[in-house]
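The structure that follows is given in the form of structure tokens.
A single protein chain has been omitted; all remaining protein chains appear in their positions.
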Amino acid sequence: MDARQAILEKLKSAMRVESIKRPPKPVLSELSMNREQMVQRFGQELGGRTGVLYQAANPQAALRVLSDIIKAEGLKSFVATAQDICGVDIASLGEADGISVSFAKDFTDRETLREAAFKADAGITSADFAVAETGTLGVIFNHNHPRLLSIAPPVHIAIVDVKDLYPVYENVVETVFKNTNEMPSQFSFITGPSATSDIQGVEFKGMHGPKKVFVIMIMS
Amino acid sequence: MKVSLFIPCTVDIMMPEIGVDTNTLLSNLGVQTLYHKEQTCCGQPLFNAGYRDHAKRVAKHFIEVFGEDDCVVSPAGSCVCMVKYHYPELLENEPIWQKRALDLAGRIYELSQYIVDVLKVTNLGATFAGKVTYHESCHILRGLNISAQPKKLIAGVEGTQFVELESSTACCGFGGEFAVAYPEISEAMVREKAANFVKSGADVLLLCEPGCLLNISGYLHRNHTGKTALHLASFLAQNIKKV
Partner (left out) sequence: MHPHANKFMETARKELKNEQSQMFLLMVSLGAPILRQIGMSTFADIAAAEAYSRAIRADVITRLPELLEAFEKNAVSNGAKVLWAKDAAEANHIILDIANQRGVSYVMKGKSMITEEIGLNDHLIKNGVDVFETDLGEVITQNLKLHPFHLVGPAINVPPSEISEAFLKKGIIDEASTDPVKLGGGARKYLRDKFRNLQMGIVGVNMGVAETGTIINVENEGNIRLIKSSPKTLVAIMSLEKVVPNMADAVSMIRMLTRNCTGQKITSYVSMDSGPQKCDEQDGPEELFIIILDNGRSEIYSDLKTREILKCIRCGACLNTCPVYTKIGGYPYGATYCGPIGQTLTPMLAGMENTSDLYRACTLCGMCKQICPAGIDHPSLLLSYRARQIELKNQKGKKTMQSRGENAIAGLIALGMSHGWLWSLGINLTRPLMNSMAKDGYIGNIPMGAQGWFVCRDLRAIPKKTFHETWDDLPSRPESSGNTSKKEDS
């Protein structure tokens, strides 16, 4: 008998008990937040994880914020999900001196993508959702959005539209997993930078993923 | 009001004064107490050690002795837990006995619970000028969900200052056989309990579980001379104003 059959038969032959009725789902107080409260909560929670939230009035303002971050952090090379993220003209960054930007569409195979992603100073990506509850980004990975851009470089800059900001995870998960034929190969929640406390309980950021996370939220 | 006293073996043999004090407190409250001399032990040590058949025999004896009482009260939480929760489990394959066990389970109380919840009394007329603290014994707190009741009785003592005990809900390291079989681990636990008691600045450590008292007072006697742990019943009975 193969393992599958043996295991399932053993489980099925065990004594059955009746399913217990579930108690009511715990109330999520976050659901009552308005947009302003959500933005505030998002920034506060992200900040608690050393991530930084910038609110930009429009894509032009977002581009200026992005340039400022790049200057302040001394970043030189980027991999980005697209030339245009939420209307922010990422391609224009490449025109500035000494800065190199490549885009998801430039990589047709795993090797070139890995090479670039592990070498870049920062990944600039879109985020499909933001969740106020914990200052969390929700990202659908696909051919327009490779997984490595937000995890391999030491800095992750995400641009998200305020219209995609929701109170709790449930709002997002319901949308992403609604149609089982159209689920992304991977969906991730990202909350602040990579972290560890494995030695002596001393916490530090950037264990294997980014040391720093910036979120630019476009408010228009 | 009639109450049948369940005086567990640790109290009967090692600390009979707790039984006397229990009787005094209840009598003072106008309760008629009765004591079945056929009672022995609830069988908890056997049950905890895994001797279920033997424990079952003891459980049946207990049910025979106490089965007809309207109300059974005991100054020991873990023994009440044994009767209330483990007897029905132990006798699950003997429906008639299990029914008797379940029936009895609804009529057995821990002492402070009985005084506060049933008699609705919190002031027993005791006075004590000093600082006390309280150890939340595992089976009293997590087994029977009793915490407010003893504290209310302490608050009812005139002149007493209650001070907090750090990690008051942590186990003292008794655990019956555990204290004998794993002495080094047990020591680490009771050492911490005693240290927190000393740190609290209280004159007396109060508790409602004879097992914990045996453990903590035994440790205090060897390591912290002059520091006292007392069963709440004894503390109250000793300090009741003599009329």
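As written, the chain order gives the labels A and B, with residue 1 at the start of each chain.
In this section, a residue touches a chain if its C-beta (ideal position, glycine included) is under 8 Å from a C-beta of that chain, and two chains touch if they have at least 3 such contacts.
Owing to the predicted nature of the structure, the values given are computational and were not obtained by experimental measurement.
A.B. asks: Decide which residue listed in A:A61, A:V162 or A:A195 touches the omitted chain of the complex.
C.D. replies: Of the listed residues, the one touching the omitted chain is A:A195.
A.B. asks: Spell out the interface residues on subunit A facing the chain that's missing from view.
C.D. replies: Its contact residues with the unshown chain are 2-4, 6-8, 10-20, 22-29, 45, 49, 104, 107-110, 113-115, 118, 133-134, 136, 141-143, 146-148, 151-152, 169-170, 173-174, 177, 180, 183-202, 204, 206-210.
A.B. asks: For subunit B, which residues touch the unseen chain?
C.D. replies: Against the left-out chain, subunit B lists 2, 7, 9, 11-17, 19-20, 23, 27-28, 30, 32-41, 43, 45-52, 54-55, 57-58, 60-61, 138-139, 142-143, 169-171, 173-191, 214-215, 217-219, 221-223.
By our rule, only the chains that are shown with their structure count from here on.
A.B. asks: Between subunit A and subunit B, what's the gap in Å when you average each chain's C-alpha atoms?
C.D. replies: Distance between chain centres, rounded to whole Å: 55 Å.
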